[in-house]
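All protein chains of the complex are present and in place, except for one that has been dropped.
What follows is chain A.
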Amino acid sequence: MIKPLLHVRDLRTVFQTARGAVPAVAGVSFDLQAGETLGIVGESGSGKSVLGRTIMGLVAPSRTTAVHGTVEYDGTDLLQASPKRRRALLGAEIAMVFQDPLSSLNPVKRIGIHLTETLRQHRELSRSEARKRAVELLDMVRIPEAARRFDQYPHELSGGMRQRVMIAMALSCDPKLLIADEPTTALDVTVQRQVLDLLAVLCQERKMATILISHDLGIVSGRSDRVAVMYAGRIVESAAAEDFFRHQHHPYPRGLLASTPQLDSPARTVLTTVPGRPPDLARWRGGCHFSPRCPNVQERCRQFEPPVEQTTDGRTLACFHPVAPKGGEVNGRNR
């Protein structure tokens, strides 16, 4: 087997809060091959963003924050690496696109500065070389009149354009790994489509590995090689995208899919819902985190946390009582 580009094992990020320890990421493991896209889906509070930020080194261990486990990028353990080594990798080989393009850009700096800063830092380009490259990048993310935009301020650009600038910034040093955390949540559907398409094309062209984080299965669907669903800090099920959308073994992803309104299901469809709401991680007393909301819950689920196991068809699954696929099933929703 080829050595993965990113190798994450038993990653834990625990925040000490006034209400107790909150394990926002509670033992996450996955591998990502070069050029592969992993879609991570979860609702708010599931730990998906903290996972992305932990990999990116943006959650620093401190008195109130503990990070354990392994994040190995191309042979280097990022959690153990020296600050100097990490600074050389982050922003250059590993880059991130954030959710809110307005608050991620400095409102008093011109668009160009945002782009040239990274280039001059990592590539040691001269001012004029960096400018030339930055305009090329703006052009690449299909911003019209790139040279004029270079001298504008963030507020002069629309939301979609700002997100394109964010993508251009992330791609400025040709990263091998891109982490996109809800890259289109603040955008209109029409613009969302354009931005996602742009990301997909660029990833393909550059053979870039991507982690696409979203709360919406629809965003990840059709744009990922693998899909992982997070709940309460853990990956409860992951599978190749095709297998995942054909059938979900874990009741949570099943419920999530059934509660997503679909344009191609008949008008006024009564949605199957997941009753209740996610657990309070600071007050958790054990057992499967999904058990209070689970339709298949058994006594054992309330007492023990199901381990994450590899299934024979290449999935990972954390469930004692998975839902078996029915013969000839096409899709896992509307039932």
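As a convention for this text, a contact is a pair of C-beta atoms (placed from the backbone, for glycine too) under 8 Å apart; a residue touches a chain by one contact, two chains touch by 3 or more; residues count from 1.
We take it that contacts and distances are computed from a predicted model.
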| item | value |
| --- | --- |
| Chain left out of the displayed complex - its UniProt protein name, from "ATP synthase subunit a", "ATPase", "Peptide ABC transporter ATP-binding protein" or "Tetrathionate reductase subunit A" | "Peptide ABC transporter ATP-binding protein" |
| Omitted-chain contact residue, chosen from A:I2, A:A60 or A:V189 | A:V189 |
| Touch with the omitted chain, as defined above, among A:D74, A:D100, A:E129 or A:D216 | A:D216 |
| Sole contact to the chain not displayed, among A:S29, A:Q262 or A:N296 | A:Q262 |
| Residue numbers in chain A that touch the chain omitted from display | 43-44, 142-144, 158, 160-161, 164, 188-194, 196-198, 200-201, 204, 215-219, 221-223, 241-242, 244-246, 255-264, 266-275, 277, 331, 333 |
